[in-house]
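One protein chain is absent from this view; the other protein chains keep their places.
When the chains are written out, they are named A and B in that same order, and each has its own residue count from 1.
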Amino acid sequence: MKKILAIMLVLSMALGLAACGGQKAPEKTKLTLWCIATESDANRPAYEQAIKAYQEKHPDIEIEWSAFENESYKPKLKAAMSDPDSLPDIFFTWSGAFLGDFAAADAALCLDEYYKPYASQLPEVMLQNSTYDGKHYAVPLTMNIVTLFANMNLLGQVGWDHVPETYEDLTACCDALVAAGIIPFGCAGKETWCVTEYLEPIIEKTIGYEQMNEIFAGRATWNEKGIEDSVAVFQEMINKGYFDPAGAGLGNDEVKAKFISGGTAFYQNGSWNCGEVNDAGDYFQVALFPVMDASRATYGQVIGGPNDALAVSSHSKNKELAAQAAFELGRDICHYGYLAGSGLPAWTPDYDTKDVKPLVAAVAEMVKNSEGMVLFGDNAMSGDPANIYLDYVSKVYGGEIDGAGFVAGLAKDLQ
Amino acid sequence: MSKHDTRANAVRNTGKTAQVIIYIGLVLWMFINLFPVYWMFTFSLKNNEEIFGKNVVGLPQHWLWSNYTSAMNTGKMWRYFLNSTIVAVATILITLAVALMATFALTRMIWKQRKTMNKFFMLGLTIPIHASVVPVYVTLSRLNMLNTYWALIIPYAAFSLSMAILVCTGFMNEIPRELDESACIDGCNIWGIFFKIIVPLMKPAVATVGIYTFLQCWNELMFANIFISKNDLKTLPVGVQGLSGQYTTNWGPIGAALVMATFPTLFVYIFLSRKIQESFIAGAIKG
Partner (left out) sequence: MKKVYSNKLHLIIFLLPALLLFCGVLIAPIGASFYYSLFDWSGFGAQKTFLGLSNYKELFTSDSINFMKALGNSLLLAALSVFLQLPLALGLALTLGKKIKGERAFLSVYFMPVLISTVVIGQLWLKIYNPDYGILNVFLRSIGLENLTRIWLGKKETALGAAFVPILWQYVGYHMLLLYAGVKSIPAELREAAMLDGASDGKVNRYIVLPYIKPILRISVIFAVTGSLKSFDLIYVLTNGGPLHATEVPSTLMISMLFLRNRYGMGSTIAVMLIVLCFAFALLISAIFREEG
């Protein structure tokens, strides 16, 4: 035991020392970057290409980057905020309230003065989710919306050759699917954000995007008949057996895998899945959730927006360089990510887009023609309210409360 | 056949049936405990389709050894493994040294607050590791120790300390005090007693403390994720976790990485199990 320990120690120390030596390269300015593009993330190649391109253009600057798993990245970043000096120069962030908290705590740098040179490529409207008190705090990468993926093979079995575009058609289609023993929808109950991907479009298509934005921002009350009705519609769909009951205890990976392998006919989730669904077969189509109340909403209204973004630490030693790098990297990550199908561009493409995957192109078209946008609820609200909101959504999915309970509870807890 | 004989036979027979039942139970429990190892190994050789439903428990239809190459190529698995080893070995050594010294003071030396101090150290068994993340982070950051091995070694050693002292106390109380006395009469000072008498007799404690400390730090994720940001210093659990992404996840290589993270430990354990068990017995905690 002792010998083995001793050998292990000597070996490991030697290797450790060896790793420390040989680092005497010529002095370069070093910029650190944290992101969540881990080795198997769909965005990984986009980051790699973008960083390579940046290094070639700026040989005197070294980007030292590191990727962390999505869920554990949040505590990591929040712990780092407790001593802002330990933040990296550039860090990945979600827009909306997540970044808003950091902006309010002065940990993220205001990017207004660095934005100008890029204004022609990056429309200002794309910055709105990372703008607080009229100041811009992040560089958006990709944008995503909630889309309804459909397996046309399964729909074909019950006589549908297109994705239903009205609610009546959708129910008729679902009834036919259920009758044929096919499960219409898959939804991961273990991850509540997946439930919001179903509930939020129903709400939006009932009360319209303007009212929904007001409510998410806390300027209008949750106590609204339209939301109550939306919840009722959602729960009716669940009760009619449109949703896979197994989904209640599953994570999103399992639910998505089930959809792709033909286990469910529909899967409503973020458009970042386009690339993966597109590559799984040519019989998948993408659409939006139908309109519920035509007097208040239109088909082209979507849930989503630019969400993934890069922010710069206000404690960075090279603020200007870091800000410029954030813009240049953001532009290129967006470029390569779009071509790979892992998201839609927040930056205006100035390159050949004919190789974009068909499903991605279809969603890009939807975004271009969008008639209004609402950011994902759990991103629009800050930490505590967002979790209270998710809590109520999971209660709706679990059948604990009905529409009245949902609006009354949120009106009470979130005002 | 006398009456006495039949009774003895009956006893022997029931004894045998009982034995058989006990064995069946033991073997069954053995399979239940071996299953995860089998499952993890086969999982590491399958593709997503088999993992998610098509073939969860069976042998892989195609043995995808390529999962291992892609795990090796994408993540720096060897580097992570090395880092974990460095951290674990250093943590075990530091924990042992510090715990032996403290236990010596707590069991041998004469002072008033001995009992209270012992209880104070036992407080450590009750503290949830997650509660101290942020304060420890800020301290490490101020001391410029983030992104070094020390950022993990020191907290891990501290969290292993209570258990180590508890175990060492059991061992050290077993060492007869006459040994100290005679060493003292032979002219040994306190250092002599500690290094020449006590420490050599504490050998069995090394395995027990080592195993506990190892368990504490080898799979730890929270500290490792938050205190280390440099790719070259990441440990295995963080590295394995890094294989799963926000948008896409390919599970086969993750399985391969899990096998690479776990099997060496299992082999070392099997290889040393006799020694470990013996030292556990020698040091059965005497409260």
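Convention: a residue touches a chain if its C-beta (ideal position, glycine included) is under 8 Å from a C-beta of that chain, and two chains touch if they have at least 3 such contacts.
In this text, all values refer to a predicted model and were calculated from it rather than measured experimentally.
Of the candidate positions A:K28, A:H58 or A:K190, contact with the unshown chain belongs to A:K190.
The missing chain, though absent from the display, is touched by one residue of B:L45, B:A71, B:V89 or B:I154; that residue is B:I154. Residue positions on chain B in contact with the hidden chain: 22, 26, 29-30, 32-37, 39-40, 53-54, 56-57, 97-99, 101-102, 104-105, 108-111, 117, 121-128, 130-136, 139, 154-155, 157-159, 161-162, 165-166, 180-181, 184, 189-190, 193-194, 215, 218-219, 221, 237, 240-241, 258, 261-262, 265-266, 269-270, 273-274, 277, 280-287, in rising order.
Considering the complete assembly, chain A touches the hidden chain via residues 74-75, 78-79, 81-82, 84, 101-102, 104-107, 189-190, 192, 245-251, 254, 258, 263, 382-384, 386-388, 391, 394-395, 398, 400, 413.
As a working rule, only the chains that are shown with their structure count from here on.
Look at where the CA atoms of chain A average out and do the same for chain B: the two points lie 38 Å apart. Of all the residues in chain B, the ones that touch chain A in their complex are 48-49, 52-53, 74-75, 82, 85-86, 89-90, 92-93, 133-134, 137-138, 141-142, 146, 149, 203, 206-207, 210, 221-222, 225-226, 229-232, 238, 241-250, 253-254, 272, 275. Chain A makes touch with chain B in their complex at residues 1-2, 4-5, 8-9, 12-13, 15-16, 19, 32, 34, 36-44, 64, 66-70, 72, 75-76, 79-80, 82-83, 85-86, 88, 253-254, 257-258, 261, 263, 272-273, 276, 342.
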